[in-house]
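Removed: one protein chain of the complex. Kept in place: all other protein chains.
Letters A, B and C mark the chains as written, and numbering starts fresh at 1 in each.
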Amino acid sequence: MKRQIAYFLVIFIGFLTLIGHFINYPPLNDFIDNDATQWFDIISGFAAFLGVINLLQLHLNKVANKRKHYQYSIITLFGFIIMIIFGFIYNGSNVPMGPHLKEQGSAFYWMFQNIYLPLGATMFALLAFFVASASYRAFKIRNFEATLLLVSGIFLMLGRVPVGQLIPWWLSLEIYICLIFAITAGLFTNKKTLFYTLLISMIIFPFIILQLNLYQLAVFKIPDLQEWIMDVPATAGSRAIMIGIALGTIAQSYRIITGRERSILGD
Amino acid sequence: MTKIFTNIKKYLIDLGKLDRRFIFILIGLSVLIPLIKPNWINIPIKTTNNSQIVFNELNRLNEGDRVLVSFEYGASTKPEIHPMSVAVLQHLFSKGVKVYTVPLWPEGLMMAKYAIQEVVDSKLFNIKEHVDYVSLPYKAGGEIIIRGIATDLRSIFTQDVNNILLNEIPMMEGVNRVSDFDFVFDLSAGVPGNAEWVQFACDEYNVPLSSGCTSIMVTDAIPYVESGQIRGILAGMPGAAEYEQMVFNHLNSLEKNKYMNSNIAVVPGKATSRMSAQSIAHVLMVVFIILGNISYYLLRRRTE
Amino acid sequence: MKKSIKYTLLPSLMILFYFFIPLPIFLVGNETTFVCVILLCFVVEYFIESAKSGEPIYMRPIAAIKAMEEAVGRATEMGTPVLYVPGISSLDQIDTISGLTILGHVAGMTAEYEANLHVPVCVPIVMETAKETCKESYLKKGRPDLYRNDMVHYVTDDQFAYAAGVNGIMLREKPAAVFFQGKFYAESLILAETGNSIGAIQIAGTGSSSQIPFFVTACDYTLIGEEFYAASAYLSGSPEMLGSIKGQDYVKVGCMIAIVIVFISSMLNGYGIIDFNIETLFRTNVVK
Partner (left out) sequence: MYELIGVWCIVLLTLSIFSYLYGDNPFYKAAEHIFVGVSAGYIFTITFWDTIWPNLFGRLFPDYVGAGFSFDLTYIFPLILGVFMLFRLSKKYDWLSRISIAYIVGMMAGLKFYVFLNSNLLTQIKSSTVNLSGTYFSIFNDIIILIGVICGLVYFFFSKEHTGTLGKISRIGVYFLMIKFGASFGFAVMGRISLLIGRFEELIEFSKPEYYYSTPLTLFIMIKLIGYWAYKDNTKPLQK
């Protein structure tokens, strides 16, 4: 019985918000447009209390039982409590409680500006390093798929910065030749043949291109090529993913509002 | 001779097992050095198509048109987005366009304040608060707020940031919903961002929208750009640098009008100088990837 | 026979009702969407019903889903916990809900293997839901004794503070299996790289298209986009759920046909062969 109420509510609210988009009844439209999601925010606001209690429990437990690294839990508790004090009890500025959160001069804002912001921004900036080590490790010419990943990644990296414009046509040509050889390297049985063919093509092709006057083609300009990759194949890929995600979301929503996906409610 | 070759080969293979901390140091230095010595490297900037579209779209606005500029970024993405905000505001003010700023991120409020302050302090334009620009306060809710701006702005905002009632601000007259604006410009670094503006407001009410966003968001936003739901896009730091240059050239070539102070020199923005640090880091990473592949190739040959 | 009549007649009637009812009970302007909703629901429902009546359904194997049990097994062998990260969004994202349904299945596996499960959560409301899910899974496997209330715990709401916290858990507990299933933003790479550096088997799944590349490069297995939403149906294996996946596939075929039709008709329109701009059909907005 207790379960049934919850299932019934999922189905009822689900269909209401879906069908409400089509029914001409302004209060319902208004509810869906504004209030429905506001209610969600309010409910999650209440849930925030539970989060706080959980956090306190976890860290107090650690400290009380002197578990490993318990000293650091004291730091967490200290940080948390000081924020609560500055948020609800001590103000420090001359605006009333509430708006003081965003007032320069309040203690809360000081903590935000000098502790919270730099920590967040620096965590975020760590990504610059990780992105480098991830690409160093993962961008390998393992198979054709991995090569495509690598090629479009590198062209984007080079083409988007001003350096990309300084790359002359012959250099891009040499890069292409090397790439083609890297992909087809498996076809060569002899290492020497591979090496000499590569060398000869690298010398001859620039002259052929120069002779045929093809060196002004956009293919040899990394920024233009980069823009093409972005606009055409990458758009196709992202459109496919977008449609896939939309279908996945819709099907999942459908399973939820017809009461089939129940594990979320513990079944 | 062969010994040298084998040695080189050995080093290259070892490169594959390189401690990642070594990469970290090099990346750090490649960013740090150009920042400390900005004039060591100077690379010209070329305009891409999407930035040009943004410029043309904003350039088409007339005197007295209303533009809503929405701020959805914070301190961590400030280096990328902030130069765009300043350049866009400069461009708009130079045309005598009325600007309405709205933050959708808590930090966006400060960012909007800093951006406006920077433009006002440059004394380049004859602008006054409540005559040429209005700043709306931050309201929590993300897409709900976008939805609210789309249908009934006054139900969400009753005062501006300085707690002045909107009814008392002359330039708010007749501004009730998103369709009362001639253009929406979105500066975003995440969610809510340009996708939400498309989904919840601009598409439905047919208001032109352009966006400047962080590089990472671009691939997600490109389908909207391709389909014209977003008109052009400023992509990350390079987009900011390009726009800065376009606005710089535009302001210099402009015949002095009543919105501009003729005796103040236009200064180039910050994104341009940051681009050299960016360039060096990119080249370094490409070099890493190439070295990593050579090492991988040699290792694979050996194991085969 | 009866089934096919039911599934053609009923939607047609509903659409006819929608278009020809004289009373203004429907909003004007989003007819296309309405027709799509009706078609979509009935196609999916049709396949669910045929699956329920015992029609066999083939499901293409997905490596990441197969690897889940293996990963839990390995963690058990090594005596380290299984770390499950359900993303950083709240329940307002379907990704989070999908992540939680997958958590239900993973919790079932850890209950069977008697492995230790650890779920740090970013949003309180998700924490409560995850607790419920885990508890039920342990109960269903007949091992409520193994369920502990501190299995699922709250870290903090902030994106990067959460990433820092989870990083710390990974560095100090050294889990052998790490699951990232849910909605992720920029922190994805921090988490995946740290997991990689401790040598854990990592299985990721997300619908945030901008983060998939990072998971693909740093994790062992990744559920890409739509696969992620289908994973819970795969894992449940119930004919109802699998039928809905099959229905989804047919909707996909419909989308592909629609794309081709749009393409061809815009071409014909461009050459002046037909005088009909198909874009007018996609007037998807509600005009108020």
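Definition applied: a residue touches a chain if its C-beta (ideal position, glycine included) is under 8 Å from a C-beta of that chain, and two chains touch if they have at least 3 such contacts.
Because the structure is predicted, anything quoted here is derived from the model rather than measured.
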TODO: Write out, one label after another, the shown chains that touch the chain missing from the document.
DONE: A, B, C
Task: Selected from A:Gly79, A:Pro168 or A:Gly186 as touching the chain missing from the view - done: A:Gly79
Task: Options C:Glu49, C:Asp158 or C:Glu240, residue touching the unrepresented chain - done: C:Asp158
Task: Touch residues of chain A, complete complex, unshown partner - done: 2-3, 5-7, 9-18, 20-21, 32, 35-53, 55, 69, 72-73, 75-84, 86-88, 97-98, 101, 108, 110-116, 118-132, 135, 144-146, 148-157, 160-161, 228-247, 249-250, 252-254, 256-257, 264-266
Task: In chain C, positions touching the absent partner - done: 30, 32-33, 36-37, 40, 57-60, 91-94, 97, 125, 128-129, 132, 155-158, 160-161, 164-165, 167-168, 171-172, 189, 209-210, 212-214, 216-217, 224-227, 230, 245-246, 248-249, 252, 255-256, 258-260, 262-263, 266-267, 270-271, 278-279, 282, 284
- [ ] Using the touch rule from the top, list residues of chain B that touch the missing partner.
- [x] 21, 24, 27-28, 31-32, 35-36, 75-80, 106, 140-141, 158-159, 198-199, 203, 214-216, 218-219, 223, 226-229, 235-238, 274, 277-278, 281-282, 285
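We take it that only the chains that are shown with their structure count from here on.
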TODO: Return the chain pair with more inter-chain C-beta contacts, choosing between A-B and B-C.
DONE: A-B
Open item on the list: Report the inter-centroid distance (CA atoms only) between chain A and chain B in whole Å.
Closed with: 17
Task: In chain B, residues with contacts to at least two other chains - done: 20, 151, 219-220
Open item on the list: Using the touch definition from the top, which residues of chain A touch two or more other chains?
Closed with: 37, 120, 124, 133, 135, 137, 139, 238, 242
Task: chain A partner contacts - residues on chain B that touch it in the complex - done: 18, 20, 23-24, 27-28, 31, 43-46, 48-49, 74-77, 106-107, 109-110, 138, 140-141, 143-144, 147-148, 151, 215, 218-220, 222-223, 226, 235-236, 238, 275-276, 278-279, 281-283, 285-286, 288-289, 292-293, 296-297, 301
Task: Interfacial residue positions of chain C with respect to chain B in the complex - done: 185-186, 197, 209-210, 285-286, 288
Open item on the list: Please output the residues of chain C touching chain A within their complex, sorted ascending.
Closed with: 18, 24-28, 30, 33-34, 37, 40-41, 44, 48, 90-92, 94, 97-98, 100-101, 104-105, 123-125, 127-129, 132-133, 135-137, 150, 153-161, 163-164, 172, 186-187, 189-190, 192-193, 196, 207, 209, 212-214, 216-218, 224-230, 232-233, 236, 240-241, 244-245, 247-248, 251-252, 255, 286, 288
